[in-house]
Structures are given as structure tokens and as C-alpha cells.
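The complex appears here minus one protein chain, its other protein chains still in place.
Order of writing sets the chain letters: A and B. Residues in each chain are counted from 1.
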Amino acid sequence: MVKDKATVVVVGGGATGVGILRDLSMRGIDALLIEKLDMVNGASSRYHGLLHSGARYAVRDQEAARECIEENTILRRIGKSCVEATTGMFVQVEGDDPDFVDPWLQGCKDSGISTRELSKEEALRLEPNLSRKLKVAYEVPDGAIDGFRMSWQNLQSAAHYGGRYKTYTEIIAVNVENAAVKSIKVRDNVTKEEYEIECEILVNAAGPWAGKVAELAGLECNVSPSKGTLIAFNQRISNRVVNRLRKPSNGDIFVPHGSITILGTSSITVPDPEDTTTSWEEVEDLMKTGEGVFERLRDYRILRVFAGSRPLYVPKGAEGGRNASRGFVTIDHEKEDGLKGMMTICGGKFTTYRLMAEKFCDVLAPKLNNTAKCRTAEENLVPEVPEADKKAARQYFPAYGVNLAATRLGVEKFGEVVKTLKEEPESREVLCECENVTMAEIKRIASEPTSHSVADVRRRTRLGMGTCQGNYCAIRSAAVANKLFKDKLAESSDSLSDMKNFLQARWKGITPVMAGKTLREAEMTRGMYELLFNVNGGRRG
Amino acid sequence: MELEERARDTADNCIACTSCIAACPVTKANPEYKGPKLVGPAHSRMHFSDPSDYEDTLMLCSNCKNCDITCPNGVSVSTLNMLERAKYLQEHPEAHRPEDEMLSHSFKMANMLNSIPFGKQIANLGMTIGEATGMMGVMGIAPERKTPRFAATYFRDMFKNIKQPASDKKVLFFPGCYIDTNDPEVGVAFVQVMNENGYEVLMDNRFVCCGSPLVVGGYIDEARQHADTNVAVIQEYASRNIPVIACCTSCSLMLKNEYTELFAQSEMKEAAQNVWDAFEFLAKLDAEGKLKKVAANSSHKFIYHAPCHLRAQGVGLPAFDLLKSAGLNIVNADAGCCGMSGSYGFHKDNYETSMKVGKDLFDAINSDNYHKVVCDCGTCRMQIEHGTDTKSVHPIQILAKCYKKS
Partner (left out) sequence: MSKSDVVVIGNGVAGLMAALVSADQGKKVTLLSYGAGTFPLNSGVIDVLGYDDAGKAVANPIEGIGRTADNHPYKKIGMPAVQDAVEYFKKTVADEGFPYVGSLKEQQWLITSVGTLKPTCLLPESLQASKCFDANEIVIVGVKGLKDFYVDMVAENLAKELGSDKKYTTVTVDTYITGRDLTTRDVARWVESDKGYGEFLAQIKNQAGSGKAIIVPQILGTKGNYVVYNKLVKDLGCAVVETTGMPPSVNGIRLRDVLLSALKKKGIRVIENVIAEKAVVKGDTVTAVEAGGEVRAQTYEADKFILATGGFYSGGITMRDFGEYKEMVFGLPVEGDCVEERWVNKQLFSDKKQAFAMAGVRVDSSLRAVDESGNVVLKNVYVVGRNLSGYDFCFEHSGNGVALTSAYKAAKA
């Protein structure tokens, strides 16, 4: 049954997909994005969140380096509330190859990336946790970028121009008539309903799943999912991005985000993009390299480990893994395979998502006789919350965190949340004390059509993502937040299961690092939920 | 040189177990205060990058250090509160209360008055008039309180006239502002006790206020200057093997622990090795069998209040143990914080909280007919005399009296 219709359907709610949706919408093309789960659940959130200056590619791939620095500059401008303009450091410690420095400096210069040499004293003053074995340090314009927020703001901007999006909507078939895509069949993963969406052009932006989507149309697209494992630490180990100044390798990037630091990344080719398991060996590998830069790394508390799959495109006969190109490809299946109305975009990296969308849409738009120019670099993603509004809001917030809430929510939703806080004092209850998330904000996000579970809300509010790792908010979300989703995504049937599921989701990321200070937290979680609450129930057996 | 281990990094150890909230006397007394874990440690994590957005109740912490004492994970909670408060006030100078300047800098006033003939007497008269006319309240000082009067002669001047037997064994006295300018008899008693034990007491007029009132008022840079000055003096005496001793437990805590926690400098950590609380030092002499035997023959019954800033030092209750083993009839009140916390209770806004916090202690003292309250801290004693009808005394004064009698 045909239930919906769009000129272009974009498959995949990662950075690439949302970038394309925004670009198409701003060109005036009717577009609909579908995502099989919640937005940004794949590689666009499961990475270190580095806004590359390009310096990392300065030696090996200067084209990528140049693209990075240009896009870096644009994103700082259009996405102010998603970017932490931290700057970055490239450092060498004793034992690193000093001969790598000159070619790297030359590469940065040739690519237009500014570098500034820092004396050892200055570097240690700026970043006191750095190893005392530091030899050289350079400052580059790296930054940190919040993948969730950037993607959601792209969607918001797209919606402003008429773009539409649906989550929990999975493509299950491609209907082809006369060698042209006519429609697609999708399944609503909440209601399990299946229906058709008519379209003129189908865009496969499914990242590491792109091969699987291509298969639905009987095509081959050689994507090699490359798993990257990352470690999230409980605090900001540094205030700047810190890179190891050497040939890019595992575990040599530290990125500070809000209150945490992410260390990444490994690169392991895996057959299944869903494989996000992590072994002790992978963790040890990252830690061993990481403690070269921060000697006391093992004394810092790890919050969790997570992994994501990079969508590396491997042309036939080429090499995968770390040496596969980080560039992207646009495949016009009409040209390549004789199937009209289907295009695939694959590969690339988060920092250049906008540029990728621009280049891709430059190929797509003419097929629809659209000659509009790309405008995505000209306009801010979302309007910023004015300082005056934030100041006025402070009196209704039960705790600090106004700025954080403002950047998370954006003008419109922030205004609504403040209004709720003002009018309903009971909504001021702070459900998540680590990240200062109020009941009012939880309710607001839960009311979005894309919110079907506490997990969906968690990703957008940071509920339960902070230092207590859900110990205090699992019970609160089970008792309060979960009630907001009756008849929606059925995660479980009762409050005890809700609590357990909430904590189990965190547990997955904790088990590979159950050592050091993380053990302390785990004992506390069990002490609270197994002893104080006996969540497994009383008279068992 | 900056230490690699810094108090601010201990926020990483906080797993939000809530022990500090259970132990915090201010949280108990004031339903506005969010509680320690949600202030310093939380801020230290959240606001590395954004110093503009602050938890207002950060100002309500009294720096009594019960959170540090109770924390099972070694988080320097109160120091994190103070560092964050300083950051906040640097960002928002308008948040300073009008009395902050005066309460944090009383040493300035005290020094100035000492240079004017009859300055102290005039100031004391001024305070009497101020209290009678309600001026104190206008200035932000709790009008219920009796402001401490300046001594007619400061300890630094009294000291010059104390005749001590010369000795090879010397200690340097850190009098601290309160003993120096308000309660010099404690200093005199200290000199007597040390002389009895064969020590000669030295003074060094380069010492300045330990900086504790500056820290709680948010004047962190000034406190750093005081720390550097004092640490240099302590180091100089350390090189001559002369220990530095304080009779005020807040001063000794500052010199021993808080400098290092706040400023993370290796020389502060080194200097701390040479600083002792008076009874900590006497207990050491006792353990080594070097303390002159003492017997307390009083028929009176005493009650001991352990200052929080002594409990935080991790040296037990040496004054209580020593007086008890000397035969004094003394019980440990064991009733928590007195609520004064240095200058905290002097702020008009904090008065109610301060008195609520002290209630358990007042009740304990009033529960029996105690002759005197024994306590190592000057401001605790002020609070005790304000909240009860019982007089108080520093344990060194009792010890000095015992020696004198024998």
C-alpha cells in the first residue's frame, strides 16, 4: 500500500543523510529521510567527535586535509552550539620519530592549516596532565563536535525548508519498474506496519549498511565496515584535542566533550556493521598508546567503551582498514548499473559531511532539473538562544545548566521548557543530577514524534550519560519518564524491567573496562539495585 | 613547581555516592543548599569549558570539611567548592556580599589599628556602639553576634616581654590572627607549655594571615600570595630543623593541607612536613616519652569539642587524649560541627544556618553542668559562648595551668 510520497527518499539518519536532506531542502527539492532506528545511532555518534583541522591528514592526503580545514571553518560558523572551539595539539613524546615533524609541518603549510609551536613549558601549562616526557607540541585549529546535536540541528534546519524525516522506519525492499526505482517498501519498527513510499530518486546514505541497502535493489556496493573502538573517560583530561604527532595509528586522539574525554580509535575490519563488541585486548591497545601522551591515564575513571563502524568504501582490489581512503564516493547507479533513480554515497568523514552533501547534491539536483546552488554553508543551522533569554531563564532552573540546556534544545524548545519550569514548579525536579536534566526537558523531548523510548530521550538530553552512569536516574526514568511512552516502542512491560534495561544499556559499555575505578561504580550500581531495591524480585525460586 | 597530583583531579573519584550530602551540616540546616557533591565536584566536571553558568548555592558551603572527612573516595570536596567559588566570584564580582571584603581581610584592620595610639580601644568602642545601634546588620554582619574585641596588647607585642630560658630545642610559633590580635593568652600559654618541655619558642614577623578567610571569601589570588609568603618562611626554618607550630586548628589545617590542595605546588607539600598542630606535636613528644609529666587535679567536669578542622587533619583528638590521660574529668561532646566555621557564622545571611548547625553541640553542652568547654579553635569557642552559657578555654591553657600548679 502506498502511504507516502517524496521526490527524493534518503535512507540513513547519520551525518551524511541529514546533510543531504538539508542540502536538498534548501535547494527546494521535496525530500524525506528514513532511518531504521533512532537518528544518529551509527558511526555519526559512535566516533570521537573530532572536528578535524586536517592536520591529521597533512602528510598522507592533502586533499582531505584541505577539505577538512575549509569545512572546519564553515562548521565553526554555522554550527556554533555543536562545536566546542577548543583548538588542538599535536605532540611528540620521547621515542616518537622526530623525522615526522618536518614533513608534517610542510604538509600543514601546503594545506593551509595554521600551526604554532609551543614550548614544553607552555604546553604543560596549558595541559598539565600531559606526559612529562613531552618533546614537541604544536597547536592546530582542531575542535570538538557533538555528532548528535549537529545531526539533529541539520534536521531542524531541513524541516524549516520543508524536509521531512521518519525514525524507526526501515527500508525492506526497492520496487523497480522499467529499470527505474518506482517506490520503496518500508517497515515501521514501532508498529511493525509495512507500507510503500513512492519516489523519483532513492538515495542510499546508509553508511556501513550501504551494501545491504544496495542489495535490496539487486546491486553491489563494496562497503567494508571498519570497527573503531573508543573509550570515554569521566573527566576532561585535557581542555584541547590532543593528537599524537606521528603516522596516524590506533589510540592517538583525545577529544574533550563537555565533561568527558574520548580516546580513540582502533580500526578493525568487521563483516557486520552491527558488531560493536569490544575486547580487553582492544581496550588495552588503546590504553597503552594513550598513556604515552597522558602518563596517568590508567588512574582516570573510565565511563564506558563503545564502538562504531566506519563506512569505508573499497573499490574492487583495493586495501581496506586503516589504509583505506577516508574520502567518499558518489555512485550514480544509472551510470554504473543501469538502474535509474538510485544513487549511493559512501565513505567520507564527519568533518566534511556538509561538503559531501554539497557535491552529491550537485550531481543529483540536475536530474530533477533543479539548478539551485548549494546554500548550506551560508546559513546557520539553527538560530542561537539569545543571552538575554538565557539570563531570564536562570531564575526558573533548579540548578545550573541553563547554557547546556539552551545549546541542547535550541530557541524554540528552550523557550517552551522555560515556560513549563515557570508554570509547573513540580517539573523542576532534576531527574539527572550529573547532567542537570529537568523533568520539564524530559517531557518536552518525549513529546517529539521521533521519541519512542527513554533511550531516544537519553540520546538527546544526556539523561544517564554522566558520572553516575544511571545509578540515580534509572529508577527515576522507570518511574516517571517511561510513563510518557505508553503504546510506543515496547522495550519492556513493567517498571522493574525498565530499570534493568536502562542500566543494562550502560552495562554493555562498562564490562570491557571492569577494572580500576570503574569497579567501584559497578559495585555501587549492584549494591543499590540488587540490595536496596532488589529489582530481581523478592520471593524467587 | 606544580604537582602532578592535584585536588581538582579528585573530582574524578566522585561516583555520587551521596555520603557527603548525609554528612553536610549546612545541607541539614538549610533546605536551599544542594549539598556538596552537587556543587564543587559537579562543577569541576561540568564547567571546565563554561565558567558562565553556575550553581548559586555554591556560596552556601561553610568549608567545614565534613564532606572531606566522610568521603570514602578521597575527593577534596570542600576545596573543589572553594576553587569553584573563587572562579564564580572572579566571573561575577557582583555576587560578592558587602561584608566579604571586611570579613576576609580582618588582618588588615588589626594591623592598621596596632599602628594607631588607642586604635584598638577606639575600634572596640566602635563595635560596642555598632552592636547597640544595629550598624553591624547594615554592614552585613549578623547583628545577634558580639564581634570579637581586639586585645589591648597583641600577642606579637606581648611575646617581646616574655622571658624564656634559652634552649637548643626551638620551635617557631604561628600564632594566627585570632590568637595574635584577639586572644593572646592562648599564645602565652603555648610558650609556657613549650618552655616546660625544654623548648624555646620563636616568632617571625614575616608570617601573615594563613589565608583561610581569604579562601572562603573567594579571594584566591591573595590567598596564594599569603601561602607563598608563609611557605617561604616555613621552608627557611625547615632547613634549620625548627618545626612550625600553630595552636589554631584552622591555621594548621591551612598550612598543612589546604595550601597544597588549593594550589598544588610541590614546595607547599614539602613545607607542610614541617608544620604541626600544637597538640599533634605534644602527642608526638608523649609517644617518644619526651613530654614532661603532667597531672590535672581539677575537681571540675569539662566537655571537649573537636573542631572539624582538627578532625580533618587525621591526627585523632590529641588534646582530648592528652588531657584525659593527665587525669582531667573530660568527655568528648561528639556532636558535630559548631556551625561557626571561621567567618561563616558572622555573615548575616548565614546566621540562622550557623545556629541551627550548632544546636546539637549546644544541647550536648547544656545537658550537664560542665565547668568549661575545651576546644582548640578560637571561632568554635566564640560560637559555643554565643550559643550556650558555658565558658570555653583552649586546651593549651589547661595544660599550662597544670604545669604551673605542679
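Remarks
The working rule: a contact is a pair of C-beta atoms (placed from the backbone, for glycine too) under 8 Å apart; a residue touches a chain by one contact, two chains touch by 3 or more.
Everything numeric here is computed off the predicted structure, so don't read it as measured data.
Listed residues A:9, A:418 or A:503: the one in touch with the omitted chain is A:503. Checked against the hidden chain, the listed residues B:14, B:64, B:179 or B:272 yield one contact partner: B:272. Take chain B: the residues that touch the chain left off the picture are 17-19, 21-23, 28, 30-35, 57, 68-74, 256-257, 260, 269, 272-273, 275, 283, 287, 311-316, 321, 332, 334.
Mapped onto chain A, the interface with the missing chain covers residues 279-280, 284, 298-299, 398, 426, 429-430, 472, 475-476, 478-480, 494-496, 499-500, 503-504, 507, 511, 514-516, 519-520, 522-541.
In this section, only the chains that are shown with their structure count from here on.
Contact residues of chain A toward chain B in the complex are 84, 86, 128-129, 132, 234-236, 239, 256, 258-259, 296, 300-301, 399-404, 433-436, 466-468, 471-472, 517, 520-521, 524. Taken together, the chain B residues at the contact with chain A in this complex read 2, 4, 6, 9, 11-17, 34, 38, 42-50, 52-56, 73.
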